[in-house]
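One chain of protein is taken out of this complex; the other chains stay put.
We just call them A and B in the order they show up, numbering each chain from 1.
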Amino acid sequence: MNQIQIGRLLSATTRQLVVGCQVSQIDLPAIGSLVRINPQVDYAIYGLVYDLYIADDGLVRQLATVGEMDEKVIADHRLNRSVPIEIRVLSVGYKMAGQIYHLLPPKPPLGLEILWLCSDEEIVEFTNSGRYGYLRHILREQDVAVEEVLAAHIKLADNAHRQKGEADWSHKAVQEVIVLLRDDYAALTRVLQSLADSQIFS
Amino acid sequence: MIEKKRTDETNEFVSQDVRKIGYIVGGGLQENLKARLIVSASQVQEGSFVMIPSGNWVYYGLVTNIQLGATDPRFADEESELRLPSDLASWLHGQTLYTNLEILPVLMLERGPAPETAEYQTWAQEIEDRSRSEPHLMPVKTIPPHHADVYLAGEGEIAEIFGKPTREENFVLGYTREGEHPVCLDLDRFVQRSAGIFGATGSGKSFLTRIILAGLIQRNRASLLVFDMHNEYGFDDIASDSGSKVSGLRTLFQTRVRVVGLGAGNTIRGAAPDFNLEIAMKDICAVDIELLSAELNLKETTSTTLEALVSSFGVENWYNEFREMENGAMMETEDGKKVPAPQSVAAWANRAGVNVMAAEGLHSKMSPLFHRNYILENPASDSINEIVTMLQQGQHVVLSFGDYDRDLDYLFVTNLLTRRIREVWEAQTNQYRTKKSNEPRPLVIVVEEAHKLLNRQMASQTTFNTIAREMRKYYVTLLIVDQRPSQIYDEVMSQLGTRISGWLGDDDDIRAVLAGLAGRETLRGMLTHLQPKEEVLLLGWGVPMPIPIRSRRYDQRFWEDLKEGKAGLQSEKQTISDLGF
Partner (left out) sequence: MDYQKLYPQIQEFVFQTKANRQQWQITYQNCSDALCNYSDKVTELIQRIDQIPVNQQKNLRCALPIQEQLDQSIILPKLDTMPTVLAADGSQILPDRHAPVYYGLINVGGFVFPGNPQAFPQTVQIPELIYGEQLENFSEARLALQRDIHEREMLLNMGRTIQMPCVGLVDGPLEIWIGGSHSGGDQGDYQRSLNTYFHLLGDLYQQKIGLAGYIDRPESNYLVRLLEIAVATPEELQNLQRFHPFSGVSDVDILGALLKPTQRSALFSLYSQPNIQYPTHSQIGFFYINVGSENHPWLGRVEVPAWVAQEEQWLNLVHTMIVHQCQIMGKIAYPFALHRAHELAVVSNEEKDQITRWILTEMQRSGLPISSYSHKQELKNLPSRREWKNPLGGKM
């Protein structure tokens, strides 16, 4: 398996993880990506990227005031300057002894653990396990752009499932979302609008 | 034998065409059951016959309402299909918008524990040993639980409830609306009590009547006497709406049906009747005239005058004598005074001591009768007796009124004839009861425009009332055909066992048809939504439960089916063993 390392854990609670990385390290993981941390052999925590925070500093602010900017200066800033990027991740499940659970991980990982981007195979394995229980971890969040994360995740996961010849995964996922949200008109409308904008569905 | 009909545990169906359409979500015996529809609403209609197997019971009911619902009204308000891709919109609708059915539970049937269990063996054994009564249909006394599956009944279930078309007494009257499954009417049961066929003008009532009459003649368990006021049933006719030819009963059943025309020399629809009904004056009773009070606008003094006539001239001669009198005939006395002539009404009145004015009034009002040429002093034959004899012998008589299509003739003749019939059947039944003769042949008197005879004013006077109420015991029942059931006397309506109704528009008529039935409010909706000329509602004692059906068409095909015995009338030698009950 081709492993893509994203960054290292800065802080964590049972529900959320914050990971730091440098711009130069990797291509940034997209919102909605499934990621994994392996605190122990035979114990993996799965999460969904829900926010990326790119810090500024005085130099960026100063350079931004200059009218015409040299391309080299922009390239230097992006490639060389070690301004950290914070990746915020929602815990959505874990795997222990080969069994996937769509429950919050029993214990959060410790600092500086490596965050990995999940492969298509892992996405399919995780999302096919159980009955979409992990969706409730996303829907519960108050300070997260739930509809955007959900739409982005479903689009990414749909793509992974299609690679494996499963065309109707997203159908079932959306129906589950509708069932979970059907008593919350406002939230469901927002989610569906985001899904519509994601152009997965005809 | 107990049918193995299990759907909830074993998925073993008697008929393959049973379709699950929903599941129970609420309701009760009082306010109907509520079910969530899981198929398109287009697959279910008001009146659809559904079954709900649950536990040891199968419940049968009718869909009485289909209602749209939403988990949040905003999902219904919003035309989300305009804003969302069609897939998303349809999934959203699938989860937030739904259709609920209201089901009127009517019958329940015990089916015992799950087959192949020890409990089932015990249960079946108990029935075999007769320590337990055989399962039979009964009115609902309880309800199925939440989430019990609701199935659209298939042919097998329809046959279970309404009878199998293969049985001789079962006559296929029509088909279920959505499933096209045949629905039978048990003709033997149908004639055991008076019945009614209703429907507004143009609702296809007379075609329906033809179909049922044809069925009854074919079944041949009872003789029919049809008072055919508008000459519709005997000979071929032209349909008023389509203009196509409609075969008459006489055409199909040439040997069994006799068409009787009223009065000599009358032709019916251009054809000569088998014979004519001529009424002997001696057969006319005073009550026959009194019945016509409203028609002839008779005064209260009429009965006094009639009594005097009968006592003056006797029961057999009073009519003739009275008819012969000259109303207003005067003669001059020797002293030049004008006095009533001896042959005048006044002269008789004076002699009999009745009021002259009343007698003269009665005479002049009876003059339409006096000029009817079907009333003769000495008819060539006793045609009333002939009709009675034919009926006794199992013939069917269609009495066509020909040109005498006034209410006067209708009231007069039907009543007179029926009175005679009543006397004969009562006498014969009494004889049979004392083992002196054969069992009387059951007779069904078919009364068109029944409200003319059975309205509130007339009902107490005519024989029909009595027949409707009591003559079941004497093997005579009525089959009332009418477009205004509300005009028929309540007591008569309440006596009707089976009611078959086409579309009715008038609230009073609907109320009258549903009088005395359970679930009236629910059935009312069904009655108003019937498709004119195509659909009818079966109700009452003759059917296990109310059901709207698409009636058979009275056409060439029907006749051919009837001839070939495919109409469910002539059994194909009941080779299929009598499963069921």
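In this section, contacts are C-beta pairs under 8 Å (C-beta built on N, C-alpha and C of every residue); 3 or more make two chains touch, one makes a residue touch a chain.
Values in this document were obtained by computation on a predicted structure and should not be read as measured data.
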{"item": "Visible contact partners (per top-of-document touch definition) of the missing chain", "value": "A"}
{"item": "Of A:Arg81, A:Lys107 or A:Arg136, the residue in touch with the unshown chain", "value": "A:Arg81"}
{"item": "Where the unshown chain meets chain A, residue by residue", "value": "59, 62-63, 65-66, 70-73, 75-76, 79-81"}
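The criterion applied here is as follows: only the chains that are shown with their structure count from here on.
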{"item": "Chain A-chain B separation of Cα centroids, rounded to whole Å", "value": "74"}
{"item": "Chain B - residues contacting chain A, complex", "value": "71-72, 74-75, 78, 80, 83-88, 91-92, 94-96"}
{"item": "Chain A residues within the chain B interface of the complex", "value": "171, 174-175, 178-179, 182-183, 185, 188-189, 192-193, 195-196, 201-202"}
